[in-house]
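Take this structure, written in structure tokens, and hold onto it; I'll ask about it next.
Only a portion of the chains appears, each positioned as in the full assembly.
Lettered A and B in written order, each chain numbered from 1.
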């Protein structure tokens, strides 16, 4: 099962990223429960393989548009955890100086994440524009946009897919189908055979990947990227995955989801799945994994401490951030 | 008859329940309003009592939610649709402004549209700039629409019931801060057991005073009431006027108060530029100029998006303290 082309190094890198996301979110969850995070926060537990699989396959000059459930995208892209956590805790060290908060925490122009939107679906048309600029400049880069299953029913989704297809733009649409939008099961709100099938109706090459399998996500993304470059047009990936926790920090995700369903998906935990494969291949031992976890945990201890003792941004400076060219 | 203490959320829930019992043309739909009973529990247990034909969860499709409300109202029902955050009304702006508000007029008065869109704004809850907008001022350009924004449980119940019975499209704006923040005057309050209605289009003098008029609406009524208490200690008697209905606005009550106090502070959660306060102040300046003994002061969010960090958001928002300071300067 383990693809030959993945070197141990590559796999270790992906594993580590996934562990970073997991442990990062554990801290966020704890800080939330301790009342240290004020405002909403949406956790990425269980979907780590999507962020890592997609983003590892991208070029660093590709642009990523993220969402309110974007901590994992930021970590996967290498945005410093201190800056992401700083943003979640509203501090001046945050990616957005604390003006954005958890829902915009991955925004980092330096890492080519110019937007993480809190409005479901609204990132898609913006990604189309990013792709338009790439095409116009004859760059071989791709605009990648993440969104959930719930976004598929928005008008913005439709206009974006149609326009990207008509203009043949290099846009990679990545749907993280975790089966629920808040407490609503996809099957009750989507009138289509599947999300990927809906995307196909725009003539867009569409793929389904098991979103808990980071290698499958990576390979599907690579295939889609090739397609985008060959056909000079968009591609679409539906990653079937699951959020292991509730919709937001306040939700435990239980009343609207069957215990068996949750348990089944917990058994298919993306980090464990990759670990098992690597073990089978002799690429890693339990001790080595533990060591990675300890390293990451130590780093996070430091990050949490530093952020918690760091100041808020100076309110008096806010007016100067409204316009780039004030009159 | 008896009066209980209810929260803002409970009062809204009771209003929906009573109107649904009274009139089977009232139906409720929106994101998470049925099985979940609303993300803030305003529609709690309605599904249980009224069943899935009358209480429906929707996809994330704000255009279709408002559109469906218009269509249902055109065809004999009295839909009460929910848009989860006021910000998302922006997605359905075309349906609300370019359709709902104009359809009666542009049909020469043929159609009526008895619909309610319930929504809430979350300023004061650190939700950041895409989830805290109080966009009522952006809708003042849409006459034909009514905009209602209650500040207490009592008003919430009476106004929601009236909105449902009204034959015009009503945007019913709730305050997310009043849902959850126990420290607010408007979080919990007395609500009679017996049925009552509060007429749309009437402001409410929430506190009587002679020295200055404070016009407020929704969340800022709690701030204004707190400010009035503090001012009283300093010997200043503030009159607090709660707009309750933002459009059509009850100019008469405002002007009567200003005629008495000769001073006006408007304190509300719009961004200052083109806020509701601009309409209040400019109206008074045009039609009651001679009664003014001082400039009209507008207290609003400053002209920038809302910062997310709660420390910063607090400074950004209208507060009792800011009102006290402004009034103190004004009456000096």
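Here is the rule we go by: a contact is a pair of C-beta atoms (placed from the backbone, for glycine too) under 8 Å apart; a residue touches a chain by one contact, two chains touch by 3 or more.
All values reported here derive from a predicted model rather than from experimental measurement.
Participant: Can you write the complex as a formula in the shown labels?
Facilitator: A x2, B x2
Basically, only the chains that are shown with their structure count from here on.
Participant: Round to the nearest whole Å and give the separation of the Cα centres of chain A and chain B.
Facilitator: 36
Participant: Name, in rising order, each residue of chain B that touches chain A in their complex.
Facilitator: 31-32, 35-36, 39, 57-63, 87-88, 91, 125-131, 302-305, 307-312, 315-316
Participant: Okay, in this complex, where on chain A does chain B touch?
Facilitator: Touch list, chain A to chain B: 38-40, 90-91, 96, 98-104, 117-121, 150-151, 153-156, 181-184, 188-190, 256, 312-313, 315, 318-319, 321-322.
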